[in-house]
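Reading through the structure tokens given below for one structure.
Heads up, one of the protein chains got dropped from this complex, but the rest are sitting where they should.
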Amino acid sequence: MNDIIEKLTIYFKEFPGIGERQARRFVYFLLQKNPNFTNQLIKNITELKNSVHQCPSCFLFFQGDGQNLCPNCRNPKAERDMLLIVEKDVDYESVKKSGTYKGLYFILGGLVPIVNKETPYYIRINELLKIVEKRAKEDNLKEVILALAISPEGEQTDIYLRQKLSPLEKEYNFKIVSLGRGLSTGTELEYSDGQTIKNALENRH
Amino acid sequence: MNDIIEKLTIYFKEFPGIGERQARRFVYFLLQKNPNFTNQLIKNITELKNSVHQCPSCFLFFQGDGQNLCPNCRNPKAERDMLLIVEKDVDYESVKKSGTYKGLYFILGGLVPIVNKETPYYIRINELLKIVEKRAKEDNLKEVILALAISPEGEQTDIYLRQKLSPLEKEYNFKIVSLGRGLSTGTELEYSDGQTIKNALENRH
Amino acid sequence: MNDIIEKLTIYFKEFPGIGERQARRFVYFLLQKNPNFTNQLIKNITELKNSVHQCPSCFLFFQGDGQNLCPNCRNPKAERDMLLIVEKDVDYESVKKSGTYKGLYFILGGLVPIVNKETPYYIRINELLKIVEKRAKEDNLKEVILALAISPEGEQTDIYLRQKLSPLEKEYNFKIVSLGRGLSTGTELEYSDGQTIKNALENRH
Partner (left out) sequence: MNDIIEKLTIYFKEFPGIGERQARRFVYFLLQKNPNFTNQLIKNITELKNSVHQCPSCFLFFQGDGQNLCPNCRNPKAERDMLLIVEKDVDYESVKKSGTYKGLYFILGGLVPIVNKETPYYIRINELLKIVEKRAKEDNLKEVILALAISPEGEQTDIYLRQKLSPLEKEYNFKIVSLGRGLSTGTELEYSDGQTIKNALENRH
């Protein structure tokens, strides 16, 4: 009995941060909403999958409007000699919102895991190398900025990307840099780890 | 730009317990899943709305299988002289899972708010009165059990239902009772409020 | 170096709920306070240990004022035919504050552990048996109320006390009861465990 309530609960449990109990509350929430709400929800999910595409150059998801490239990659005012690499779309949104970066982006799609070298993972390394070479040839690329989380996986990925990009760096003479480390908003020294204080001291100015 | 990402975010923000940031993560989660996942999700939501109905007697949501009444109301072994009233479907599930109640249920659909007497609200009071009278006439109803939250709204609703049921209680001579109050699993006296200790003392045995 | 800062940190780490970091903050807090604060603190700790005694009848800590028994045990208005047993002083304070109990108390001093029957523990079982017999003989004891936490240890202790008190119960014909169980303030059925719902159903009224 009530197979469909159980089945839909299982789907909602796959949503990020959602456990059994909240997944079930989602199902009862949908049951209690009028049909118009679920119809609109379904319509929007369908439209999302149909109209949102990944940019073939930076791999950002964006709502296609007959264009091939995303608005960033098409933007004639973008500084095309800078490329900033982030893990995922929401990281891109954070950097975009800060309003200080005017160059191009690249969405890596994941991080290199550290637990086990055999752990399968996926990052767009070949796509990245292709784009970096293209920018170097066509746009006189000056700087590749690695903007990854300060976590074991983020630092592993930073090292990995520097290795992979190293031949292109030598051939085309651009710089590879990482985001500055130090104290961030809200940091108190009392609760800071040694590595953060070390970075903050090295980057003092 | 990216209207559809914003629009779907707004829909997910209506889900219980979901804020702006998590709603947006849901959208990117769906973007990254393969089309099969979203197709199945949409299929299950559609099936939920099409195949799950409310029982016309107790107002429980259940997956219809050509039957009119829900499995509880149809169950020939149910003790038809007891009626337990809960606020919502998940409360029904909790009572069902405890395995100690064998009678019939009624889903009230809400609680009486206390903030303001003018606050609009909806509970199935007329449906309840009709069902109680029917059970009294047809099944020799002996006991109505109010199983509501121990919160200001729950207690307000308890009082309200007792008032509304009072004429039927006199006419048909059934009992109206509320769930027992006292210490619940995990309670420590150190952290208990005076009302709970008072109830626990009164209900000692 | 700074031995005394480390040493005092270790003492504060023994305080309930205090970890390494907060213990250290306590030490720096004392360093920064003027000498008057620490002098008063020390004076109060000394006075606490000198002037607060345990009642020889109920084992409550109270500030002695030349009297032998605590104010509860001395109170001529206390209903001396009822004895309520709690684990510790703060539990007594909670019951006292609820304002509904007018009888005598007994502080057990601990709970019976369940992990391992060999685990050493201390509860005042012999003192309890002596007091219960005294009350039965002198004050016509009618009721012993077990007011323990609803936890595995609390329930284990409830069973243990009933066994130990059983011979006296038969000889002097008093009742042994436990605090009522059911829904407590703030409880929602959705989040309640089966045992609590079972108790709430059994104690409905």
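Note that the chains are named A, B and C in the order they appear, and that numbering of residues resets to 1 at the start of each chain.
Heads up, the rule we're going with is that a residue touches a chain if its C-beta (ideal position, glycine included) is under 8 Å from a C-beta of that chain, and two chains touch if they have at least 3 such contacts.
Nothing here was measured: the structure is a model prediction, and the numbers come from that model.
Across the entire complex, contacts from the unshown chain go to A, C.
Here the missing chain is touched by one residue of A:Ser98, A:Asn126 or A:Gln163, and it is A:Ser98. Residue A:Ala147 is the one among A:Ile5, A:Ala147 or A:Leu161 that touches the chain missing from this view. For chain A, the list of residues touching the undisplayed chain reads 86-88, 90-91, 94-95, 97-101, 145, 147-151, 177-205.
Annotation for chain C: contacts to the undisplayed chain at residues 1-5, 7-8, 11, 14-17, 22, 24-31, 35, 37-38, 40-42, 44-49, 51-52, 61-63, 71, 88-90.
In this text, only the chains that are shown with their structure count from here on.
Taken as a graph of touching chains, this assembly is arranged as a line, each chain contacting the next along an open chain of partners.
The most central chain, judged by C-alpha centres against the centre of all protein C-alpha atoms, is B.
Between chain B and chain C, the centres computed from C-alpha atoms are 38 Å apart. Distance between chain centres (mean CA atoms), chain A to chain B: 41 Å. Between the Cα centres of chain A and chain C there is a gap of 55 Å.
Residue positions of chain A in touch with at least two other chains are not found.
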